[in-house]
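Input: a single structure, listed below in structure tokens.
Left out: one protein chain. Kept in place: all the others.
Now for chain A:
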């Protein structure tokens, strides 16, 4: 029976690590896919502001279950619970992805040497994914905690958060980091588990999506800034006509 092996006087491959390794790999991929797909939806939902305040109000109303309430405005608790769920998924993803992170100085040195010496596109992409992943651990957590503590969503309330509470500073960094990380991540998961062998095509789609989502996100953010600058404090929630 093949169990352990020895290299340089050190025993490696402990049996107890087997199940954890497989579980961690699956969890990392599954949580990553969930977060990546959610991002695709999230950016499209919030960019409905590009079609006007009424369009965004309608989207938020539907997602917060407005049709089930007397006022028709929806329930903020849904946003809170969903944000809490996404925070848990984010933490699972971060904990399992941490296995990949170079934790020793020697590993950083090896990585730096490798990137310097070997000309390889996907390794460079991973480096960016790792850096953005590190940033996202803090940035995405901040965003989700904000949505748990202050879940009010609406054309005026969201714009007030972006403009008057200066959340645009967070979003300006969060947006490129999350878009780059998620799109490269979805590409990597697909080739990792052998879902497709059309790698070049998939990488092209990932790059196109990065550009498209960045444009969409920036356009929405600018729109919120304009709306926010027109609002006077205290901000009144948007009411449909």
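In the analysis below, a contact is a pair of C-beta atoms (placed from the backbone, for glycine too) under 8 Å apart; a residue touches a chain by one contact, two chains touch by 3 or more; residues count from 1.
Keep this in mind: contacts and distances are computed from a predicted model.
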Candidate names "Tripartite tricarboxylate transporter TctA family protein", "NADH-quinone oxidoreductase subunit N", "Sarcosine oxidase subunit delta" or "Fumarate reductase iron-sulfur subunit"; UniProt protein name, chain not shown: "Fumarate reductase iron-sulfur subunit"
Which residue of A:44, A:114 or A:204 touches the chain not shown here: A:114
In chain A, positions touching the absent partner: 1-3, 5-7, 12-13, 15, 17-19, 21-26, 99-100, 102, 107, 110-111, 113-115, 117-123, 126, 188, 191-194, 197, 199
